[in-house]
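Heads up, one of the protein chains got dropped from this complex, but the rest are sitting where they should.
For chain A:
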Amino acid sequence: MMLARVADSLYWLGRYIERAEHLSRLSTVMLNATLDQTDTGAEAVRIALSAVGETDLTAGAFEAAKGLVLDRSDPNSVVSSLSRARENARQVRDQITTETWERLNLLYLKVMDRNAGREFADNSVTFLHDIIADVHLFKGAADTTMSHGESWRFMMVGMYLERAQLIASLLEACFAEDSPRVNDHLALVSLLRMGCALEPYLRVYTAEIEPRHILEFMVFDEDFPRSIRFATSQIEKHLSELARHVEATGRAAPERLAGRLKARLEFADVGELESQGAGELLTTVANECARIHQAIYETFVAYPLEMRLPA
């Protein structure tokens, strides 16, 4: 049992944390890729910016990364995501452990510091590396100090739902029918890095880097924590735990939707993807995630009171 408002905040806390980590990683890869004198740099910038819905691709890599990370007027930047994560955490301060809260607060103080802009300019890669490492510490603290009950599960659902959507749009930027085809080896490596997938990918597929295998890995791999399938099965798992308490009869809507998406990914045919393109599947993932999001809200947070009042 927990307050509906609190569940909502924990869910968003998870989403914003995941978003901050993802954007920091995109920015790091983009900045690194533009260090070499190749065309790959421009390609990496295009992938990263399209993946976050940025249409103006004319900015330089540094300016673009700085915007993604530190622009307070952009509601989706790293600094905005961390501020919102922390605001949500403050709303539910009684639900998360001190260890977890301190990690997040530290991160917030770091990006809000008035010297943050200068630190980013001096050494962006270190700055971003530290943010990602601190996000990992946050997740580790949550995992090891919070009870794995309702509070934690709402946070996890938010995190994995955000992750599924972010990875889907990253892949869309490369493999949707209307996207420029990415064939360059270094650009594909950048893509894997943006998904934090390079090392795990190499273990499975060796250094033969091919679009087909990347799709296979990042969409379908069962064990890779950033594959869409992995994220979906986590969403389903946590939702079914949460749903146990909601209604005595029947399965709650969000759990059903997540289960359907999970099944779809489990039984998809990789060969089909190759012949028909990945665009349709990726669009389905995005739409289904949006529906799950809506269903969570309607089931746990903003349900109609009349149905729950005692007779």
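In the analysis below, contacts are C-beta pairs under 8 Å (C-beta built on N, C-alpha and C of every residue); 3 or more make two chains touch, one makes a residue touch a chain; residues count from 1.
Everything that follows uses one rule, which is that contacts and distances are computed from a predicted model.
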item	value
Chain excluded from display, named as in UniProt, from "ABC transporter permease", "Dihydrolipoyl dehydrogenase", "Fumarate hydratase class I, anaerobic" or "Circularly permuted ATP-grasp superfamily protein"	"Circularly permuted ATP-grasp superfamily protein"
Among A:Y16, A:W101, A:F120 or A:F224, residue touching the chain not depicted	A:W101
Among A:R114, A:R203 or A:R308, residue touching the chain not depicted	A:R308
Sole contact to the chain not displayed, among A:E21, A:E150, A:E236 or A:E288	A:E150
Residues from chain A at the interface with the omitted partner, ascending	1-7, 87, 90-91, 93-95, 98, 101-102, 105-106, 109, 150, 154, 242, 245-246, 300-301, 303, 305, 308-310
